[in-house]
Every structure is written in C-alpha cells, then in structure tokens.
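Every protein chain but one is kept in place in this view of the complex.
Up next is chain A:
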Amino acid sequence: MEIFESLFTISSVTPDRPWGLNIPNYFWFTGSSAAAFIIASFAHVFGIRKYKPVAGFSLLLAFVLLVAAPLNLIDDLRQPGRLFNFFLYGWDHFLTSPMKWGVLLLMAYPLLILFEALLLYRTHFVHKAQEASSALARGFYRLMALGNMRLDEAALQKDEKRGFVLGAIGIPLALSVHGYTGYILGAVQANPLWSTPLMPVLFLASAMVSGAGLLIVLLPIVQRYFSPMQRVDGDMMLALARLLGWFIVIDLVVRFFWLTFAMPFAGDSGYTLVEYFRHHFVGVVYVEYLLCLIVPMIIVFSPLAKRVGWVFLAGLITAVGVWLFRWNTVVGGQGIGRTATGFLEHTPHWFGPDSITAIMANWGAFIAILAIVMLIFPWDREMAEHYQGEHHGKE
C-alpha cells in the first residue's frame, strides 16, 4: 500500500472560506452583460441587420445587468463602509492584483454602455424635452439627450459615428470586464480548480451561453407583453437559438481542452481534480453538462428551434446551467482542502450579507432597474419600427 493511501486525519482545523453565493451570482451577471453587449454590437458595430430589432433592448439589458452586478461585490465585503479604501490605498499591487485593475474596468464599462444608449436614443429624448411641460421633466430629458438639442442631419451623423466608436471600444471592454472575473480565479494558484490560464476564456465562453440564454428568456416576455407588437418574433427567436447553439459548441470545446489537460497532464493538481470531479460527478456531468449544455444544444439545432416554447426552455436551462457552473467553480473550488483533508461543503445562510435572501434582493433590484430603464428608454418603439414593412414580424 502506498503511504499516501493510508493517512488518517485525527485532528486538524477545518478552515472557513471567504466567498459564498454573492460571487457566482456576480460572475453570472457580468458575464451575461458582456454577452448581451456583444449581441447588441452585432447590429451596432458589425451592421448585421438580422439583430437590429433586439440590439436596443440587448444594449439596455447589458447596462442593467452591469448596474446590478457590483452590488453583489459590495454585499460580499465584510467592511463595505471601507469601499473608499480601494481608491486610496494599495496601488503598489496594481499589476499583481486582478481585483485592483478589474474594478476600474468594472466602473468604466457601464458608463460606456450608458453613453452609447443615450446617443442611440438621443433623438427621442430631444423630442421628449421639447414636449415636456414641467421644467423638471425638460431638464431631465435635456440631460438624457446629453445636453445636445440639435437634430439636424450633421448632428445625427455625428451621433451615429460616436455610437459606432463607443460600440467598437465597448467590445474589447465587455470582453475584458468579464475576462477579468475569470482572471481573478485563474490567478489563485493555491486553488487547483481555478489555477489555469484558460479560466478567463472559459468564463467568456460560458458567459456568451448565459447571455444568449437570458435574452431568449426575456425577449418573448417583453415582446409579448410590453411592446406595441404584442407578439413574439419567431424568426428572431430562431436566430438567437442558433446563436446560442454555436455559443454552446464553443463553450464545450473550451471546456474539453480545459478538462483534458487539467486532469491527466497537470502534475500534482491533476490528482486533486480527478478526486474533485469524482466527488461532484452527478452535479457536473449529468446536470451541468448533459442537461444544461448538451440537451439545449440538441434542441436549438433541431427542428424544435422553430417553436418558441422549446427555444424559451433551452434558453432558460442554459442560463441556469451557467449559473451552476459559476457556483460549482467558485464554491466547489473553495471546497478543495489545502491543509485539511477531503472536501468542504458550503451551506448558505438565509439572512444577512451573502445569503439566499441577499441574492433574491439582488435579482429584485435587477428587475426593478430593468423596469425603470425600459420605461425611460423607447426601446419598444424602436423595436416596432424595425418590424414595420419587413417580413420580420410574422410568427
């Protein structure tokens, strides 16, 4: 018998881990935001006409997701009142702490989306300001129009150019904002599950899946109940379903490379990962991979993709599945013992910071902000305009 196979731990200290529910939830929000932004950019930057009707809504969704996401981080801090310390101290760790430069990206990105959205809908806000009866409303819409009340050809052209530039800068920024979250984990060499240069790529690939999934879940709801068309665009759902399918393919390919290197060819940490995946076999293989990636992939590439209900289901499953991937990675990864033997289990609290109710509150905040943004921005009218006189609107 090898000596390693017969070690009995009589007593040791079982360590606590710092990150609970907040962190996978945060990763899911930023990732989905990046994906929603990229889908919006298909129309705004690459000029793909097919995605024009959803581009506006997708851009706003990206913004709202990124407004709600950092609330998770603040909730995760044990000393949230010291938020300002981040700006005052610790700049000598700038190059070695992904959290340091990541937070700067995290602040720049939602501002960029906001300005892009304001430029996109400036004409609307100018009209609103002109129609407004009260000084307060006039001031508000003037602000939303970025103080520029000109609507001549030259001004509109300038808007378009600026929007294009912001969109173009936004693509690498969106990828960086989510890439950095993977970087945060990848940089932790003490954790055998996290410590891989592939982590940012893995996070981006699964983010595209969750973002497309979320859009597929929200689009039929907003089109059916909150837009002037009051019906679901089946063609758009089919297009998004196929897009989701390709995102799943990319995600599976990246995960294939990750796992096939991380287990047999990774030295000592490979043994730990074999143990880890054996420990989490059902959750990872049957739920995360088979149910939440392979099954939806089959649905969206099959004739079922022409049925809105099935596509909706596929989108929902993948969005949930990517959340589980985040959970398994963040919480499962922390469960790997370093000085302790075996694996740790996390039991989230119901109340207080970093608890189940805190996450529900965050989702509540997300829905509330989305509702406010959807009320202020004329995404619905813009969407309807794209359908007028085109074949798109048919279901």
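As a working rule, contacts are C-beta pairs under 8 Å (C-beta built on N, C-alpha and C of every residue); 3 or more make two chains touch, one makes a residue touch a chain; residues count from 1.
To be clear about the criterion, contacts and distances are computed from a predicted model.
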Complex member absent from the view - protein name from UniProt, among "Tetrathionate reductase subunit B", "2-hydroxyglutaryl-CoA dehydratase", "Phosphate-binding protein" or "Na(+)/H(+) antiporter subunit A": "Tetrathionate reductase subunit B"
Residue among A:Lys50, A:Arg162, A:His279 or A:Arg307 touching the omitted chain: A:His279
In chain A, positions touching the absent partner: 1, 3-4, 6-20, 73, 76-80, 82-83, 85-94, 96-100, 103, 184, 187-192, 267-268, 271-272, 275, 279, 334-335, 337-349
